[in-house]
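Please read the structure below before turning to the comments.
With one protein chain removed, the remaining protein chains of the complex are shown where they sit.
Let's turn to subunit A:
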């Protein structure tokens, strides 16, 4: 199997930004998540909660609302006062429309069940107290009219499922509007009292309009209140927290809803019959879930799970046991913290690591040691890791992707609007950086950048679906070729891989097709997964099946690499484990132990050979962000302990231990 010297890197000071909104799409079973830096991510809940799409953030675009419309269209609105639609194929922003109402705090799409409306409508609530109705046309949105203007900002909006009325939460009151006339028919004043003490203001953070006319509101006094929208009266009030209740989401059947509080607790409410033989039902708070340390800014309710996200940057998916039919891995609690894409690239030759942050890049040289030790020893460093370079981007846009060449002399990164290429010169310990100017106009926005093994070629996947090959030599570059996408598709390529001899380039797009290009002959060979020629090994794997514990893993594998000298070895890792698969060894069956970190050394070779199987799994490093081979005997592993992230977040609301 071989032993490795492992660089255990913990100086990647990465803090993901907090989650602001989540929007669940029932049709495609996808989840859109927006973060406080404006990043929007799309998770595919059917595909093991893989983060399949990603829109980079922008400093001035704090997203405050996110919603799906007409099945596949994703809209967001933010404090810059614009509504944006995202192009989920090309992975860019289709357009942005200024609503002229100041910062937008809330947005809601008209319900799908509405019979009255010809087409979908989008409603936004603004800082100036206006509620604006937009018509969604097939390729744009169009302003239709304003509703009665309110005194203060509209923080939350909810449509009645029939589409005739809306509820809008503001500061100290909730308004109910008639959609047809656009006038407020009720104004329901929310009690400012908080645990007997009158607070200055009571902010209605969220409202939900149920089909029976009940409006549920959550507010900053810690209350969940039920209102009758027909009479405008308070029906029931649940005090559930000492701090703000910040978010609410109702299940589609309207038999349960979920609220998130600033104390990090998520409460589940269920509609339960009062007695078994009567049809009368009441809302009952059932279970609290404490999976967050900080504010739960947003919640979503999928048919089988409660989804919550907040300032502590975790996306938590808590399945509802009574809704899960079988106990498979859908029934497990998931916590997603790190993006499922590469933030780290590594120069094998010079032992450099390039870390990608939202607005800057960091280049580090790995430390080295002269000591040797036994398996499992921690070796002392003779030379500490060096922070070589801190490269700040210009402009407010976030970095999409970055890469360092294997030789270490090129760095490339890209934002939404510009592509940057730098040449690094090493003179003893000094580094000089020179920007390669005059990038060709087609190289404007890259979704993925890759250097060839010999660092002579640069592969760039642009968001128009084209793949560009650029020849690098000395301080200059030359555009070699562009593989244009097949006619009619604008599918973005988001994964790139190159073979070690530089002849073959593989690219994968969002629709999971794999394209393989021959770089020399500049021809396209395409395989889609179903009719790809599998190797014999993968055929046996398919035949025999994986170990049951392996199949029970619930985190996607984020990186795969091959051992350069031993072709039978595949290295792969996810956030919690690192695994080496030896194709020459037999596959484990369900009876063998999957997780055997070290085969017992005291036993004879025969026994060891018998117990050995193809999967070698190590769980020492977690959470593991990146792992790669530096050379055949050295590995580099980048970890990011969760406690370090929590330490860099603002302090959570202090709670007394016994809650008195």
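Criterion: a contact is a pair of C-beta atoms (placed from the backbone, for glycine too) under 8 Å apart; a residue touches a chain by one contact, two chains touch by 3 or more; residues count from 1.
To be clear about the criterion, contacts and distances are computed from a predicted model.
Novice: So which of "WD repeat-containing protein 75", "Protein YIPF", "Mitotic spindle checkpoint protein MAD2" or "Ribosomal RNA-processing protein 43" is the UniProt name of the chain that got left out?
Specialist: The record names the chain that does not appear here as "WD repeat-containing protein 75".
Novice: Give the residue, chosen from A:10, A:145, A:201 or A:285, that touches the chain omitted from the document.
Specialist: Residue touching the chain left out of view: A:285.
Novice: Can you tell me which of A:71, A:273 or A:373 touches the chain that was removed from the display?
Specialist: A:273
Novice: Identify the residue among A:3, A:139 or A:322 that touches the chain left out of the display.
Specialist: Result: among the candidates, A:322 touches the missing chain.
Novice: Can you name the residues of subunit A that touch the chain not displayed here?
Specialist: Against the left-out chain, subunit A lists 195, 222, 238-242, 270, 272-277, 282, 284-288, 322, 658.
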